[in-house]
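A single protein chain has been omitted from the complex, and every remaining protein chain is retained in its original position.
The first chain written gets the first letter, and so on, giving A and B; residue counts start at 1 in each chain.
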Amino acid sequence: MLKEYIDAIKSFVDTTIPFLVIDAPVELWYIVWIFIFGGVVLGGAMLFAGLASFAERRVAGFVQSRLGPNRVGPEGLFQFVADGIKLVMKEDLIPSAADKLLFRAAPYVLFIGTLGIFAALPFSKSVSITNLNLGLLYIFAISSFVAVGIIMAGWASGNKWSLLGAMRSASQLISYEIPIAICFLTIVMIAGTMNMHQIIGQQTGSIFSWFIFRYPPFTVITFIVYFIAALAETNRTPFDLPEAESELVGGYHTEYSGMRFAFFFMGEYANMFAVCAIATILFLGGWLSPLPFFILNALFGDYQLLTIIEGFGWFIAKILFLVFVMMWLRWTLPRYRVDQLMAVCWKVLLPISLATMLIIGIWSGMGEWTSRYRGYGL
Amino acid sequence: MITYFKAIVVGLWSVLAGMGITIRYFFSKKVTMEYPEKRWQMPERFRGMVKCDTDKCISCLYCVNICPVSCLTLEGIKAEIPSRVITLEGKEMKRMKDVTKFEVDISKCIFCGLCAEGCPTCAIGMSDEYELSALSRKELVYQYARSGQR
Partner (left out) sequence: MLLGDWIYQIIFYAFVALSIGSAVIVAFSRNIVYSAFALLLTFFGVAGIYVFLSSEFLAIAQVIIYVGGILVLVLFAVMLTHKIRDVKLSNPSTSPYIAGPLVLIIFIGLIWLIMTTPWQIKGALEIGGISDIGNALMGKYLLAFEVSAVLLLGALLGATYLARKNSL
C-alpha cells in the first residue's frame, strides 16, 4: 500500500512540477515529499500555536473587560513573536533532582503525539499528508503518546507538583479516552468507514447532511459529549487539573523553562487545533461548504483548485470557531475537583454516549433493514 | 433517574448561562485606559506637582514658612521689574521684590497644598501633573526662574 501512495505522489509531482522531473526513484520522492509536507505542517502548527496563544490572551482580556496585549504590531498580532524570542533566549534549566534523559525527552514525546495527528487530517478536498484507511483509529492511537509524554515530564522533573500533575493527567486522559472512543465509534457506524476523506464524503450535500444533523438530536448529543471529552483531553479549563496553577504551580511543566517549556505550550495549542479539527471532520462536514455551493466555484467557474482553496478556508474557519468556543469556555468556567472530574466522565458522559450509540445504531440499522426487506411485505 | 437527567440539563443550562454572561462582557466597552496615549482627567482639586508663576510672586516667603517639610527654597532681591500692568507708555517699571530662585524639592514635598492656599498673589499652585519620577535626586529639585519655566 506504501507503493500506491508513492506512485500517486510521483505522478502528482511529475504532472505538477514538470521542470523538476529527475529520474529519481519514487521512494526518494516520497521521502522528500514527507519532509516538505512535514515542515509545512510543523510550521503551520507552530504559527497556529503562537497566534492561538495571542488570541487566547485577547479573548481573556475582552471577557474580563480588558483589552489584552495590543502593543506589538497591529493590535498586538506579533505578540507571539516577542514571546517566542523571549523563550528562546531563556536559560534551559534542568533541576539537579531531575532525571536528565527523560526530562530532555519528554517534550518531544508529547509533541510526537500532537503532530502525529496532523498526518491524517484531511485539510481540504483530497489534500492530506497520508490518506490512511484507518485514519480515525490512527489518530486515536497516536494521541496516546501525549499521556506518556506528560507522565514522563512529571516523573522526570523530580518535583512533587509535577508528579501530582502528571498523575492527574494520566487518570484524566485514560478516563476521557473512553467517551471519545465511543463517539468515534458512533460516527464510524454512521459513515461505515474510518477513512477521514470518506467520512467527509459521506456528508456531502446540504448543511443538513452533516453528521451533527443526521439523527437529530442524538448526534448533537454525541457532538457535545465529544467536545467535553476533548476539552479534558487537551487539559483545558474546566478540566485543567494537571496544570492547575493555583494548586500545583504549573503541573507537569513546573520545572521546564525556555524552549522546552515552549514545546509543551505549543503542544497544548496544537492539540487544541487537532481535536477541533477532528470535531469538524466528524460532525461539521470538514472542508465542505455550509452553503449549497462553493463561492469561488460559483464566481470563477468549476475548477478543482478553487474548490481545494475554499475547502481549506472553510475547514480552518470551522476549526477557529470551535477553538474560540474552547477559549470562551475557559474564561467562563471554574475548575472541577478531581472527584467531580471522574464523576462527569464515568457517570454522565460514558452512559450518555453509550446510549446515543445504541440508539443511533438501532435507528440506522432499522433504515437499512426496512429498505432491504420492504419488498417482502414488511 | 429523573434527578440524574435534571442535574445534567441544569448543569448544561448553567454553562450556557455563564457563556451568555461572558459573551456579553466580550462585546461590552472595555474599561482599560491605554495610559501613555490617553490619560485620566484629573479632578479639579487634585494636588499634583507644585508650580509657581514667578512673575506673580512677591517673595513674601509665606510658602517657605508654612511648608511643613521645608521643601521650598525662595530667594528674592529688590529690583526694578516691569509691572504686569501695561499702560499707554508701555510697561510701567515698578520697584518690588524679584524672585531669583524658586526651588521645589519634590522628593520632600508631601503635596499638602498649604503653600498654595495662603499665597497672597496666587502665584503658587498645585498643578495636575503627576508623572514626577526621575533618574536622580538632582532631577527631583525643580527650579523656577523668571517667567515661569523651570
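Everything below uses one rule, namely that a contact is a pair of C-beta atoms (placed from the backbone, for glycine too) under 8 Å apart; a residue touches a chain by one contact, two chains touch by 3 or more.
Here the structure is a predicted model, which is why all the values come from computation and not from measurement.
Put simply, the missing chain touches A once the whole complex is considered.
Among the residues A:Phe48, A:Tyr138, A:Trp161 or A:Phe261, only A:Tyr138 touches the chain that is left out of the figure.
The chain omitted from view is touched by exactly one of A:Leu67, A:Leu87, A:Val127 or A:Ala170, namely A:Ala170. By the touch rule set out above, subunit A reaches the unshown chain at residues 1, 25-28, 31, 99, 102, 109, 132-134, 137-138, 140-145, 147-148, 151-152, 155, 163, 166-167, 170-171, 173-174, 177, 194.
One rule holds in what follows: only the chains that are shown with their structure count from here on.
Rounded to a whole number, the gap between the C-alpha centres of subunit A and subunit B is 54 angstrom. Only residues 8, 12, 15, 18-19, 21-23, 25-32, 34 of subunit B touch subunit A when the two sit together in their complex. Listed in rising order, the residues of subunit A touching subunit B in the complex are 59, 61-67, 224, 328-329, 331-333, 348, 352.
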